[in-house]
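One protein chain is absent from this view; the other protein chains keep their places.
Naming follows writing order (A, B and C), and every chain is counted from residue 1.
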Amino acid sequence: MSSSVEFDVEKIRRDFPILDRVIEGKRLVYLDNAATSQKPSQVIKAITNYYEQYNANVHRGIHTLSEEATVAYEAVRETVREFIGAEETCEIIFTRNTTEAINLVAYSWGKQNVLPGDEIVLSPMEHHSNLVPWQQLAAEREAKLVYLDLTEDGQINMETAAQLIGPKTRLVAITQMSNVFGTINPVKELAHLAHKNNAIILVDGAQGIPHLKTSVADLECDFYAFSLHKMLGPTGVGILWGKKTLLEAMPPFMFGGDMISSVHRDKTKFNELPWKFEAGTPNVADVIASGVAVDYLNNVGMDNVRAHEIAITRYAIEKLSEIKDIVIYGPLDATKRGGVVSFNINGLHPHDLGQILSDNGVAIRAGHHCCQPLMKDLKVMGTARASFYIYNTLEEVDLLLAALKEAEKVMGHVACR
Amino acid sequence: MSSSVEFDVEKIRRDFPILDRVIEGKRLVYLDNAATSQKPSQVIKAITNYYEQYNANVHRGIHTLSEEATVAYEAVRETVREFIGAEETCEIIFTRNTTEAINLVAYSWGKQNVLPGDEIVLSPMEHHSNLVPWQQLAAEREAKLVYLDLTEDGQINMETAAQLIGPKTRLVAITQMSNVFGTINPVKELAHLAHKNNAIILVDGAQGIPHLKTSVADLECDFYAFSLHKMLGPTGVGILWGKKTLLEAMPPFMFGGDMISSVHRDKTKFNELPWKFEAGTPNVADVIASGVAVDYLNNVGMDNVRAHEIAITRYAIEKLSEIKDIVIYGPLDATKRGGVVSFNINGLHPHDLGQILSDNGVAIRAGHHCCQPLMKDLKVMGTARASFYIYNTLEEVDLLLAALKEAEKVMGHVACR
Amino acid sequence: MSLADDLYRETILDHYHNPRNNGSIENASATVEGVNPLCGDELTLYLKLTPTGLIEDVKLTAHGCSINTASGSMMSEAILGQSVERAQEIIEDFKTMMLTKEDETVFEDELEELEALRGVKKYPVRIKCALLPWNTLLEGIETARQAQAK
Partner (left out) sequence: MSLADDLYRETILDHYHNPRNNGSIENASATVEGVNPLCGDELTLYLKLTPTGLIEDVKLTAHGCSINTASGSMMSEAILGQSVERAQEIIEDFKTMMLTKEDETVFEDELEELEALRGVKKYPVRIKCALLPWNTLLEGIETARQAQAK
């Protein structure tokens, strides 16, 4: 699966039409990849090609277009299975996004398995999508949320984790990589702690899979959720992977066409995996294009992706550190984290920073990054966040730095009131 | 909203690149529109343009791309609101498809409002998507499903309906137009019956809205669900419309990013309508393209769409009736139904028909059309179904007929064993 | 040769129009129902085994398409009188033929007819139609054996 092709960022950039976009007279510098990535023309063309050549509803059609669409749609399951190192194709379930994948587990597995007094263990760096569903489930089930501790530089304190994950734990829900700190979490060790206590572990791979070579078998997790739009794919497609035995024991989540085996007026027999969890007409075009996105990453090679991101993150942290009054969050060692760099410059509100950077063509994110509890822990309203992907260059980091200087000038950089 | 432009089917056809597709040496005749419609190049280009020019995550981004994407995404709500004659933009909720829209109501409204002993009234012609969610809800809540009666030609028996909808009724769930019979149901009268009994009415508009000028205010319904992929839009977008007062009183369905107002470790305040019901990164590209699909229909004019479909349906029924041993389901008067014609030719299994038609370039659907209980009522395993849309021509009906003749020849048409 | 000819070649049509072993068995060792979830086609299979494990009788009631009906009809001929072990081998071979891309299955003389169904592979959706009787038979054998074991 990994590729021997050399990594050539300029060649990659040519595949991304949006990188030619000019904003306020300046070429776009897109550093908001943790929110969503851009798409190569291969992926865009897959969508066009689908609608121009073989658009049809899948599964039940007997005509040529429907057969072609069904084959192409179902083939993506196998592509994804291989990419994430899962055992069986039927363990790959298409959802809208990571959020829906996690909600599916919370509704279906959660309602069957979480009882009063049980504990659900989270980290304080979870995205709202891997926090609010558990909070609601806990409230409904009279279960308890337990938060792990973090170290100063935004890593999970594994010593206290060994105490916090205990016999009452039913589920550990953890992000593979933080979308604020960039921290890469020790998922496998957490899986061991969970399994030792007869609990299961769900991994939020939304930030992990786009950037790290990932195998669910190696992680030893039980559920894995992610979104294609963060890894070169279109909006509207997420994946839930789960161990077959778990998925088979779970009741369906949504009900309707395609997820049934036979329907009577008063009762229904449900379909087998994976269709049991896919109700109604799926997002056919985007699922097919998602397969092309995975192919693209396979061609680049995930080892190359990671190496490039380490290089660019290291350079960015080094350069940012030179700014007066800057606070950079998360581990500073680029090999311990992904290409997401959150920071605050004292006296400059992230919103203002984000705006002025945008006026200079530089797109970063500013705010709470859907991690409000973490922001409260950090005692900030939000942070500025630059995040990198395969098409970003060191030169773009320089442009970020130049734009930050400009922002300081515009705002008349003064110490925080 | 309606247009004075004349209806020119040849001009319309030029907008649909897939209609040039050649199958087994013959030009595609696409008559599976009730499953999903084809897409005009305007819609396809809207997707390409989004990914090439301004792809970004919506709502929380402060940079130019994110602002552009957010404005374009939110503007579609207003386009849809106007198209369906709803009062408020915040009543328009984006889902994946009709199925998810109905499940949202079943989970969120249903769990709060359906109690043991309550009755949910359905028609026997409901699609699995507007049947299985209620069946499951009824089972969970110890409520009862009540089926309306149908007349011989597949219309709702309104006399018995007035008895079946009564004081125990909590909800009437009804399709605006049958995807098997083509029957257009008397939604407004059913709404009156429901409201008289303090029940509410949910309308499955999946087949209605693509073909009939529709106003939810005129229908006097409480919820309305539909899919964009059946009305020139991309796969992956559905709409739930609901009355604001109902939606406001309902708990959220899925939890995560975007649907929150503020999150604390142990509790969450939810966002206002419509975002309360949209968790995680939405299907931005396809929602934007959906707006273009609605614009396209507005340009054609829904009155023109309807007139064209009546003409083509009338012609099709007339021609099909000439076939020996054919059974055509549903009302035969083309003004009482939409452009969906289900039939069986005695001795020819619909699967075989569908296959041989496909080999002749003609795409129809064969099977139970996600209406298994109805098939049982009709005492058939399935039907063949031809369904029309704005780009279909009378000549294509002739090609359908020719292909049916061919099928009879291949199969050695014999009376049913 | 058009695809239609290919798929509906004479053998299939013959079995479709005159399905062998059509009907039911009163005192069957096993009666199982099969359903194709994609199209709703149903099928009931009756199986009678001898105490020594020979397939003494098999009958099918199907309301299926030509592929489904013909496949069931040919199957019934192929397994009637065989031992359960041999029937399982035939099922295995048939499934291999239908599910392997470039299969090299060769059926011996008296099973040759089954090869007529290879053409169905060009139509992925209909492979399920062809497999339905066979999967139902597998279940039937299982059920009959469990009944015998009691």
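Keep this in mind: a contact is a pair of C-beta atoms (placed from the backbone, for glycine too) under 8 Å apart; a residue touches a chain by one contact, two chains touch by 3 or more.
This one's a predicted model, so the numbers in the text were calculated from it and none came from an experiment.
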Query = Can you list the shown chains that the absent chain is in touch with?
reply = A, B
Ask   = Which one touches the absent chain: A:I93, A:A194, A:I209 or A:A366?
value = A:A366
Contact with the hidden chain (one of B:I47, B:V237 or B:I260) = B:I260
Remark   = Touching the hidden chain, out of B:T70, B:S123 or B:S358, is B:T70
Key: Which residue of B:K26, B:K45 or B:H59 touches the chain not shown here   = B:H59
Remark   = Against the hidden chain, chain A presents residues 24, 349-352, 355-356, 359, 366-368, 372, 375, 381-382, 406, 410-412, 414, 417
Key: Hidden partner chain, residues of chain B it touches   = 59-62, 66-67, 70-71, 260-262, 271
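Basically, only the chains that are shown with their structure count from here on.
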Task = Averaging only over C-alpha atoms, locate the centres of chain B and chain C and give their separation in whole Å.
result = 38
Request  = Please compute the C-alpha centroid of chain A, do the same for chain C, then give the distance between them in whole Å.
outcome  = 46
Query = Listing for chain C: what residues touch at least two other chains?
reply = 38-40, 123, 126
Remark   = Multi-chain touching residues of chain B, meaning two or more other chains, are 24, 351, 355, 366-367, 372
